[in-house]
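Every protein chain of the complex appears in place save one, which is left out.
Then we have chain A:
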Amino acid sequence: MIKSNHAFHLVDQSPWPLTGALGALMLTSGIVKWFHSFNMTLFISGLIILVLTSIQWWRDISRESTFQGLHTLVVAKGMRWGMILFITSEVLFFFSFFWAFFHSSLAPTMEIGLAWPPTGIQVFNPIQVPLLNTIILLASGVTVTWAHHGLMENKFSQTLQGLMSTVILGLYFTALQAMEYIEASFTIADSAYGATFFVATGFHGLHVIIGTTFLITCLLRHKSCHFSSTHHFGFEAAAWYWHFVDVVWLFLYMTIYWWGS
């Protein structure tokens, strides 16, 4: 049965863009309401709606591609550009937090003691847990590449092992960072140091969790044989995102952890 006489994918009507937009609106305005009225209802509702939307929207994309075969080469190329543009926008997002960090640290004010780190701040030793975290993320870049080559060479089990190793390393990083956050002698409210540190590393940590979730999704899809050796864009997108997360960490490590100590 012919649905169209061109290679592009004109998607069926879907409620997810609307629910996603409403969910995002509820989430953001919910955070504001939480901070001003100390009520979390709108925020939690927005979060639940957004999570449910994401699951169902991406589930639909898997159905359209893997099961219905609607992702032709041009469709996949379009998605490549889309992912590249999205990651670029995320780079710009992090750029703003690095700007804030350098604004505060290059010319420390009187209020913080004309020094960086500010008076009274005990920084993390960069060659301890932060260095371990750097090694972990770099290693995970190697394991995800192992998985990718396994996929391209049709080695099912190798791909599984590589992906599993990457996920484990990602979870290990998150666990170590959580421990660091709890052990820290300074909080987000401790001068510009605390603010720039926790906002920058905090958003990075959120992206690690998102990236790990993306990789776990690929792991499950791979186990269900969704990927072929030549067509597996979802996996590539996850791998690109993961490398991006790694690069952001390298910049965080070099600037905030190392130079900033």
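The rule is short, and it goes like this: a contact is a pair of C-beta atoms (placed from the backbone, for glycine too) under 8 Å apart; a residue touches a chain by one contact, two chains touch by 3 or more; residues count from 1.
Operating definition for what follows: contacts and distances are computed from a predicted model.
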Of the listed "Alkylglycerone-phosphate synthase", "NADH-ubiquinone oxidoreductase chain 3", "Cytochrome c oxidase subunit" or "Septin", the name UniProt assigns to the chain that isn't shown is "Cytochrome c oxidase subunit"
Could you tell which one of A:142, A:206, A:220 or A:250 touches the chain left off the display?
A:142
Among listed residues A:106, A:189 or A:225, the absent chain is touched only by A:189
Full-complex touch with the removed chain, picking from A:20, A:46 or A:150, is A:150
Name, in rising order, the residues on chain A that touch the hidden chain in the full complex.
34-35, 38, 111-113, 118-122, 128-129, 131-132, 135-136, 138-139, 142-143, 145-146, 148-150, 152-153, 155, 158, 162, 165, 169, 172, 181-191, 230
